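This is the structure I want to talk about, given as structure tokens.
As you look at this complex, bear in mind that one protein chain is not there, while each of the others sits in place.
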Amino acid sequence: MNNVDIPWRRAVVSVDQFSRSDIDEIFALAARLSVGRTMPLTGKSIVNLFYEPSTRTSSSFYAAMTKLGGSVIPINEVNYSSVTKGESLEDTIRTLECYADALVLRHYDEDATERAVSVASVPIINAGNGAGEHPTQALLDLYTISKERGHIDGLTVTLMGDLKHGRTVHSLVKLLRMYDVKVQFVSPPELSLPRPYLVKEDTEYTDLEAVIDDTDILYVTRVQKERLSDSVAIDFSYAVTQSDMDRAKDEMVLMHPLPRVGEIPSELDSDPRAAYFRQMKYGLHVRMALLVSMIGRD
Amino acid sequence: MNNVDIPWRRAVVSVDQFSRSDIDEIFALAARLSVGRTMPLTGKSIVNLFYEPSTRTSSSFYAAMTKLGGSVIPINEVNYSSVTKGESLEDTIRTLECYADALVLRHYDEDATERAVSVASVPIINAGNGAGEHPTQALLDLYTISKERGHIDGLTVTLMGDLKHGRTVHSLVKLLRMYDVKVQFVSPPELSLPRPYLVKEDTEYTDLEAVIDDTDILYVTRVQKERLSDSVAIDFSYAVTQSDMDRAKDEMVLMHPLPRVGEIPSELDSDPRAAYFRQMKYGLHVRMALLVSMIGRD
Partner (left out) sequence: MNNVDIPWRRAVVSVDQFSRSDIDEIFALAARLSVGRTMPLTGKSIVNLFYEPSTRTSSSFYAAMTKLGGSVIPINEVNYSSVTKGESLEDTIRTLECYADALVLRHYDEDATERAVSVASVPIINAGNGAGEHPTQALLDLYTISKERGHIDGLTVTLMGDLKHGRTVHSLVKLLRMYDVKVQFVSPPELSLPRPYLVKEDTEYTDLEAVIDDTDILYVTRVQKERLSDSVAIDFSYAVTQSDMDRAKDEMVLMHPLPRVGEIPSELDSDPRAAYFRQMKYGLHVRMALLVSMIGRD
């Protein structure tokens, strides 16, 4: 079964599973839950099964679940735990699903989510599968755009940084294709977006200056120095500066999936356009909406 | 005080503490709780104090407690934590009992449970004490038999694998003695059941073929290769095969405490007689019943 054919309420595997109306529904629920006091998942529980550490993502799901009244069984660094002593991923999944209403899975293997879904009888949420996808991150990024600007269609979105390796960027680009959005890319040539993700209308740049003026959303990701040859590393610096912000639109939204390591100096944090911490909060709401959609009583 | 004299509601230390009527009561409660929506332990909490890793067992107690409305303070790998810096087990127990209504203790020392019980003023549950016992595992195994077959008396139970080292097998055998059950053992001679656990009526085999036909319950455990001499390892293979299943009764129940490492191939998972994942679920219900019996308001 192709990922896209799995109903997302049964397993969130890839952004390819979502239609615009699915997204509208999730975002509307996220907004309602963000102001609500109801605890619709009281008595429900999930397992956070993290084969790779990711405190940020696991904490976000943990908080989402407990805010809804549910509980979380946290299993971190599962490689060192007795669960996996010689045990197949499939057996681990079938064991842990006895204890919970859904499993949130972060794994270093790209095929892990698919293997989990093939044996699981409870919903699975892909919280990152190796070089594969991180669909809840892409959804929260899109939700941030929607909340900060009130709409998505008609915007000019600039993605800057390491566009080659980031699964988050790839997933977000796929989602943006569903909207009437102009997409621009800024990266060192060595770290440009893989060709399969590009469409004819896209424009690519090596410098933020060329596009900062007309950008509505500036989405910045890390450029990991070790991925650049020395000569390139010297010529480009993919950090946003105060001068960039001075030139940018008043209503521009500056985003980053965090953690950052210099791409956005903390001096810019007080700029009202800096949305990266609000982005964390929006992520909580999107994950709450997914959990309620997948395991809520209705 | 001998273990058997400790009321099990105060501390679950050994299977020797349970009478048939105790077991009836626990199993009846487990069945009721498995379908219930009540949360009788709301406001209660336990500490999961694991000196050895055992994600499977700790997750099971975690899930049992949270499904009942209670909360769990997870303390894993306690040896590396500040609790034990130079501190005696007794002091650790007396400290942590201030924070909870019961303690679930897994420890590598056989005398740890006894030492904990001697100082604790809250109920203690032995979740495995070195080469000693793992009483909640034996209870859940028995409960699985009871649920899968509707009764225990009159059955023929075959235990296969490493019968020498497994504390789970030893505890289960003790419980089975309380019922009118025919017990058969299949193992390499080097890994046969220790003599003290044997009774006159028992029969021992080195090959499953001899007994598969009349077996009602086939309980398989791991044979760890490193425990067999080379010649033995070559001659015997204690894995269940499709051909064994073809010969077995239609209503036979195939059990395994998990994790498995080849004793039961995954091809057999779809056989309705394969009960090892249901066994996990039954375990959850038995632990819920124990928790409610020990710390519920009544």
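Chains here go by letter, A and B, matching the order in which they are written, and residues are numbered from 1 within each.
Here is the rule we use: a residue touches a chain if its C-beta (ideal position, glycine included) is under 8 Å from a C-beta of that chain, and two chains touch if they have at least 3 such contacts.
Quick caveat: nothing in here was measured; it's all calculated off a predicted structure.
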For a quick check of understanding: of B:L33, B:A100, B:L140 or B:I217, which residue touches the chain that isn't displayed? B:A100
Listed residues A:S54, A:T156 or A:T206, member touching the removed chain: A:S54
For chain A, which positions touch the chain that isn't shown here? 37, 39, 53-56, 59-60, 62-63, 66-67, 69, 71, 74, 258-261, 266, 277, 280-281, 283-284
For the chain that got dropped from the picture, name the residues of chain B it touches. 43, 45, 47, 71, 73-75, 78, 80-83, 85-88, 90-91, 94-96, 98-100
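Convention: only the chains that are shown with their structure count from here on.
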Centroid distance [mean C-alpha coordinates] between chain B and chain A, Å: 41
